[in-house]
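Just below is one structure, and these are the notes that go with it.
One chain of protein is taken out of this complex; the other chains stay put.
Should a chain be cited, it is by its letter among A, B and C, assigned in written order, with residues numbered from 1 in that chain.
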Amino acid sequence: MAENKSMKDGIKRRDFLRVLGVSGAGATLTGCSTEKVERLLPYVVAPDDITPGVSTWYTTVCGGCSAQCGMWVRTREGRAIKVEGNPNHPVSEGGLCAKGHATLQHLYHPDRFLGPMMRDGSEFRQVTWEEAESLLAARLGSAQNPMLISGRMGPSLNKLVDEFVEGIGGVRVSYDAISDAPLAEAARIVYGTAGIPQYDLENARFLLSFGNDFIETGSSPVAHNKGLARMSSVDAAGSKGRFVYLGPRLSLTGLNADKWIPIRPGTEAAVALAMAAVIAGDDPEAAGPYSNVLQAYNPRVAAQVAGVTEDAIFELAEDFVSEAPTLALGPGVGAHHRGATAANIAVMILNHVAGNVGRTVLYDAPVNGAVSAYADIEATVSAMASGESEVVMVHGANPVYSIPPQAGFAEAFAQVPFKVSFASALDETSEMADLILPDRHFLEAWGDSSPLAGVIAVQQPVMQPVPHFESKQTGDVLLSVANKLSGEGDAATFYDYLQEHHRSAYDEADGDFEDAWQELLRTGMADTRGEEARVLELQSPEIALSFEVPTFDAPGDLTLLVHPSPRFGAGEFSNSPWLQELPDPVSKIVWHSWLEMNPHTAELRGIRDGDIVTVTSPHGSLEVPVWLYPGIREDVVALAMGGGHTGMGRYADDKGVNALGLLPSTSEQPSGALVTTVTSVTVIPTGENRRLATVEGSSDQHDRLIAPAVALADLGHAGDDEHEEGGHEELRELQGVGGFIPVPADEGAPTAFPLEGSRHGLYADAQEGPRWAMAIDLDKCTGCSACVTACQAENNVPWVGEEQVLMGRDMNWVRIERFYEQVDATQAGDLDVRFLPMICQHCGNAPCETVCPVFATYHTPEGLNAQVYNRCVGTRYCANNCPYKVRVFNWYRYTDEVPEPLNWQWNPDVTVRDNGVMEKCSFCVQRIREVQNRAALEGGREVRDHEVVPACEQSCPAEAIVFGNIRDPNARITQVSSSERTYRVLEDLNTQPAVNYLKKVTFHEVASVGHEE
Amino acid sequence: MRKHWLIGGLASLLTLAGLAFIQEGPQEPPGSEDMVEVEYPSGQPIAFPHDQHAGSQPGQNNMDCQYCHYSAERSVDAGIPSVSSCWGCHQAIPGSNNPEEVAKIQQHIQSGDPIPWVRIYKVADHVHFPHMRHLNAGLECQQCHGEVQELQVLDSRDPAWGGDNMGWCVECHRQPDDTGKAQASTDCTVCHY
Amino acid sequence: MSLVPEGRTARGAVPHPDVHTYDEVNRDVLRALETPGKAWWALLAVAAAGVVLFFGAWGWQLYKGIGVSGLNSPVGWGVYITTFVFWVGIAHSGTLISAILFLFRAPWRQSIYRAAEAMTVFAVMTAGLFPLIHVGRLWHAYWLIPYPNSRFLWPNFKSPLVWDVFAITTYFTVSATFFYLGAIPDIAAARDRATGLRKKFYQVISLGWRGTDSQWHHFGKAYIFLAALAAPLVLSVHSVVSWDFAMTIVPGWHATIFAPYFVAGAIFSGVAMVITLVVPMRKIFGLEAYLTTKHFDAMAKLCLLTSLIVLYAYLSEFFLAWYSGEEIERTAFRNRLFGDYWWAAWTMLTCNGFVPIMLWFRRIRHSIPALFVISIFINIGMWFERYVIVVTSLHHEYEPFAWGIYRPSLTEMAILVGSFCWFGFWFLLFTRLLPPIAIAELKEVLPAPIRKKTGEAY
Partner (left out) sequence: MENATGLLASYEYLDSTVDAIKALKKAGFETVKAYSPYPEHHIEDALGYGQSPVRVWTLVSGLTGTATGFALTIWTSIDWPLVVGGKPIVSIPAYIIIAFEMTILFGALGTIIGLFVLSRLPSIKPTVVYDPEFSSGRYGVYVEGNHQSLEEARQIMNEQQPIELREGELDD
């Protein structure tokens, strides 16, 4: 990586190249520029920290969600072109999710506001910041109880906003579309602590999730994803943590479980308490003040309530003690029903009696997640409707969209005389505003974050504001407005305010603040957490608790689950074409919404895949196509949030449906969170059918050696393959060509046929060169799809839109395949779903190479399967002959569709492909070259192991991907590839791929792949 | 009589076979649409004399190329001098030959607009040319760009420059080094990715 | 010495008993070149319209991108390649009839081979366009041709596509030459009858042929050698085309049987196409005396034979898929019969395997309307055979998660229809400009006029 820059008054020094001629950024394959003369525009004053053509990296904090992962941002000529996880950051440890990558598109989004806007009739009129601020000041000066509705923000801004609201004598309402309030409330009731407990998934050996989708939503998806992967992967001792999922529907998290207990919605409390009761046995004090609660629960009752067998619960309870350390997670943001807090309390009691508090459940550094109460918003609605608040300001939230229409927020908001929005881009709320003061994107602005108590991270601007948009950081706006109100002299900048905030908190004993500040900017965060793990005491609840199964609004024979989307959250990410075209990790559908329904249920009602149905709840009705999903209970249907935008922009509007339309405006008691699993629905076919825009061909492996697994019991028994899929001989490099072949177990193995090619041509010179190879551990891969978007961002992979995907033309270089082996929604049992990231296998015997008539694809001496775009004629012969189907074709000049300034994100090191050429994964050859160039400049040293990191490996939160030079015996890739679980997809074809997969490890026996019957 | 015909015929056959090996002239690379086609020196916003700056003749300043093209040794891009670096010297030096041109620099410094230089040397957009690797390998700028220091006006039609022709690059990469191997890789992905 | 020449058949065996003198041959055949009837003009108009459609659609595709087709991943080849192979196949019977039957001295060849050769030439002209139509970047397609260039780059001679380039161009050159050479004496005949501008035209293209002994002498030899070269070429070309598929690892493509299988199929479809073309030609130009049931009977038998070979190929493919025990192979062929494209497979089997069985019956072989209908069935069937091979094999390949569906687009259909018009256009011009039946060769099998009724028997 290039050096991390730090800067004092960074903004001035981050000048940038107005036109990118110098770097040839956004280079196109056949430079079809319309102007005859190409201009080179140099800097007027050259910034001393930017070298044209050399990347500069900055640390900052991801503003995507409440997890606040640390980021490294790669900039070229002053443009941010790629975001990556900060390896030093305690939360993300280098990983980043798909949403995180997509924040880049919001930075350059053409739907951002060009500048401050004032309502002029039905239109908006752009005004100067001076006008806008004066206007706001004026209105605030006279307004009766102004209100500020705000989403999540960093500590400094938070403090400033509080002071500001206090200054104008207004009220502040904080609102998070997705909130962990029930969990926080439960923690407060049970332990009297504030904030969300931290979970140590990594060290748990037995993990229980009561409908908690922790790797996709919730307080910290990336960290939890990493934790789960580490926990569930086989360690040196050959042991592996076990993960059981209890819930009506398998979310992405659920799909990664080893066992699924499909309990009825809302019965988590019963099961958890029954387990606790079993564990507590006849010890009356085990559950302290809650012991009496446990009396009322036993597996028999729970089993009846939850619709599972009594034994299943007993077994769980026993394992939960025997397989310590264990960890149970209560219902998360995806499963908020009317008893969510109670359920979380029940799970806390379970953890407590199992002695997990202080071991896997930590309250030392609570997570500062999103915990606002929906109840507050309900209050504001009435306030607005009554017209008593004359000015309402909205920051970092889109309540008009993300609140059930039932709440009547939009109507009430319309009543407000003067509505102010700080949104940087159009959304349903700002659409209604009278004044828009576009905030900066977090990559252009100063800020800070505290993901965990005791951890401080600074969000620094990595570039000048995108010149298309006259945005201004809300902090600065508030300061100058406050200034106008008080009539004092010049306002301080928010940067000063921020720094002051940290200086005041800083203990000079630890050295000079300036140095500390520089260090903070360089590393991106400061960690002052204590070491000791506290064991807390249960407190007796100050309110009456009911653990009964919550009620669901009738009528309707199917319970409706409305859950945040792994791609869009509650809809704040919907306007990103990357995410729209990212196949949903569960359904593999893009661009539109779908209703998940169990195949049996569908069969009974004569519903087929893609049938459009009318879903009707007591609160609303909408039409949506059905997707048949074996991973959902027969009495449940599910809809994801994030669809059906009406005023968010070109990529979000009219894509799918807004599930909130079916929900009542009800808040859970006592936490006050919005309940999403709350109503039953009727589902009636409209008779119409549509093809689902899915990238899934078949979810069945058809007995092919694609994603095999090995039973844990069979590990270490190399040789006897009886319980095992495929062979797992020791790996040996295929001489010269970069493929890998097993040492022959019998005659006729590939080694019996050494490749001629290895003795010819460039290979003859390159025998000593590197051989690039990759290993992907399917036991770690959770299918989260972060790599897909990372790759798209790094390699200028275009998006093609719903129509093209329907034609089977999606362009992603990484295809996360999802195969069902064993999914049974009718009873508790083993769960076996295989995820497999399929990329170009860079075969040693690549079938695609031979057939290309013009050598546009061939094998490089470094073992890459090269694709030379400018040589490609477009016969598509290579794609036909690729058994892995990883080659994608530019059917049109898709990149022409990319509007300014979204194309500013393009990676100048990667050619933008033209109409009519083939493309595919290149192992990020541009990164290989970058590192090799650097090594050459540094005295021609060797390239170090782990110095070349492809975008997918860098991004992978699960650390499933390893890349390197297999020639180097000490390289990680060589170590990993020599695992007994290593195999190559479809290796019978003797394509000898350079990508080695490591088999998934299951607890149950797995049938072996039968190539002959 | 017949023999005579026979010989004639064979000759024609051989010419037929020979036809296949007629050398084809260097052809325009893709992207050559944006090669510059303007008459000099009026094409450039400022009549910048390279010889005056870099030339070694008496009265010329014999400056090092990389004084202005500052990133050539550490970056893929050679770098175009910022207006301020021009001004750094020209504040003091009004320019003996044509001060009115030098005066333009001041205007740009004041207005803050970059100087819209016209690009002369351009390789196709799908070619990645790392300047630093070539300088590092001991190449002189002149080997590709010609005797710039002797030219008042640069011209992509300079015989030394062949950046619009892949064969020109390959010729050099192919040259055997002392071990007899090609001195630079001719693997496609060295430049094309 | 016996003066009965070999190659001269006894009167009885001559397939056209109602033709007697040399003069009437000239008269009847050359009549076709005179004022055309309404039918001909009507057909030409249709064809011309189709040609416009053809290039219109192609232009549209060039403007928008290959995306206007229905192609996708995994189905990278569709109607275009299907039609390419179809036309290459059509091209085969022509040279087969003229070259191989010539070498074997088949008596029924003379009246047909001119039309058949013309068909060959135009079919190759049509087929040759499709690789160009289907590439993503037509403007770079010339990179497949080996020519010294400033990049020092050459095509990949290991790629079957490059073999194709060589095979198709060679085939076109040779068959066109062969066609023209055989026509020269007849053009001379036309010249000697024509007047005015037409005479000028024929004068030039007849190259001043006079039918002198030395010309006939060398002509005969050259013709035999060309035939001898063309015969293996015919067999090689479609083998090479079949290797486009057989050389890959795609289940359903990767089969050793492909070369003979394709060649047989090519002859099958080619002969059927000859029937389809000759029947109306015979009517329009009143050549019934020259194209008799004997000719049709012979062609029908050839169809029958090749159809049996093709059917055998189908069955052996299915059998081997089952017998191999290779699950992926089996799935591919199960999918062929019962998968998404079952209708294509069954059309193929019906038209190519079952319908021709009727040709066992002499009555059907001798009923020209019946043959015409059957030949059309065969043409359809053979197009679908290629569609089945190309599309069904690709859409369900090794990687189940990447399975997909392909739906041809309107553009592709327009180009498919247009290609028939493009072909028809040239064929119609041919029937008006060149003697549609080989005059000179026909005379070879007519009894020579003899004055002496006594003495040596001729």
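Just so we're on the same page, contacts are C-beta pairs under 8 Å (C-beta built on N, C-alpha and C of every residue); 3 or more make two chains touch, one makes a residue touch a chain.
Since we're looking at a predicted model, the values are computed, not measured.
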Selected from C:158, C:294, C:334 or C:366 as touching the chain missing from the view: C:158
Absent-chain contact - pick from C:193, C:254, C:294 or C:366: C:193
Option from A:106, A:240 or A:859 whose C-beta touches the chain left out: A:859
Residue numbers in subunit C that touch the chain omitted from display: 3, 5, 21-23, 26, 146, 152-158, 162-163, 166-167, 169-170, 173-174, 177-178, 181, 185, 188-189, 191-193, 203-204, 207-222, 225-226, 229-230, 232-233, 236, 240, 439-441, 443-444, 448-452, 456, 458
Touch list for subunit A against the chain that is not drawn: 737, 739, 755-763, 844-847, 849-850, 852, 855, 857-859, 992
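Keep this in mind: only the chains that are shown with their structure count from here on.
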Centre distance in Å when subunit A and subunit B are each reduced to the mean of their C-alpha atoms: 46
CA centroid of subunit A to CA centroid of subunit C, Å: 59
Interchain centroid distance [CA atoms averaged], subunit B/subunit C, Å: 54
Multi-partner residues of subunit C (each touching 2 or more other chains): none
Subunit A, residues touching no fewer than two other chains: 855, 871
Of subunit C, residues touching subunit B in the complex: 146-152
Complex contact set, residues of subunit B against subunit C: 20-27, 165-167, 170
For the subunit C and subunit A complex, residues of the former touching the latter: 64-67, 70-77, 131, 134-137, 140-141, 143-144, 153-156, 158-162, 165, 244, 247-250, 325-328, 331, 394, 397-406
